[in-house]
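Report on the following structure.
One protein chain omitted, others in place.
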């Protein structure tokens, strides 16, 4: 199965449509390409106009919902790559992801939340999707998102 | 108008002088150049010895003051680039910025705070200043700064 087909299959499994426009406000870009490096802006679990899961993980949001949010964030990032290149075959390696988890007091399973994102990347890209990762628990995120993920990607 | 002229004009508008020495403590550097990549250390809104705005955005610090703090952070970063190269023409592209906002409980407008920084970058560099961006709300920042910003920049 192609990377694009796996992307679409995961979108169906999650029940969200990532084909719509991905809105970006202000004087910044959803992604920036420099030589063979791509910097992708922090993605929150927004589909269309709606942040589909909101709140702090460990309080308003369960671990499982947090993992789902991480999957939606990473699917948005992959959708941006697909829009940029019209194929996912140009992705040579996912180099690094930063996962910011809006965390309730005492919640320490940030790595487990991130596993949702890592799993999607591996499903779509296989070995090329195995990345360095940093997971931290932050106090607040834009629009009360439970998770935000930024990436650095290498292209072929 | 040259990039340097726009930089100086914004400094006048903000009412701060970025020509003084930018202090860095410890065994690290304000910026590191590697081939055509520049990594700039996290900048807080310090002018000379003073962190000019302090506290958590959404409590001690208003959104507008937070945006001002973000502008001061990014002006410091641009001042570092100017000192390194003696011109801003060597900046080929602002690749990525990370904006950390010391946030009060319930404050979710981190992106709006970051807009202050993005606006300055666009004013000085135009299209070359359009960057990938990640904004998160952290619990505390060094010296009680409301905002801290790090960057990756590509040089010509």
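Chains here go by letter, A and B, matching the order in which they are written, and residues are numbered from 1 within each.
By definition in this document, contacts are C-beta pairs under 8 Å (C-beta built on N, C-alpha and C of every residue); 3 or more make two chains touch, one makes a residue touch a chain.
For clarity, every value in this text was computed on a predicted model and none was experimentally measured.
Enquirer: One chain is left out of this view; which of A:6, A:34 or A:133 touches it in the full complex?
Expert: Considering the complete complex, A:133 is the one touching the chain left out.
Enquirer: With the missing chain put back, one of A:41, A:65 or A:118 would touch it. Which one?
Expert: In the full complex, the listed residue that touches the missing chain is A:118.
Enquirer: With the missing chain put back, which residues of chain A would touch it? List them for me.
Expert: Given the touch definition above, chain A has residues 36, 93, 95-98, 101, 103, 105-111, 114-115, 118-119, 121-122, 129-139, 152, 154 touching the missing chain.
Enquirer: What is the set of chain B residues that contact the non-displayed chain in the whole complex?
Expert: For chain B, the residues touching the absent chain are 25-32, 34-35, 37, 39-42, 98, 100, 102, 138-144, 148, 150, 152.
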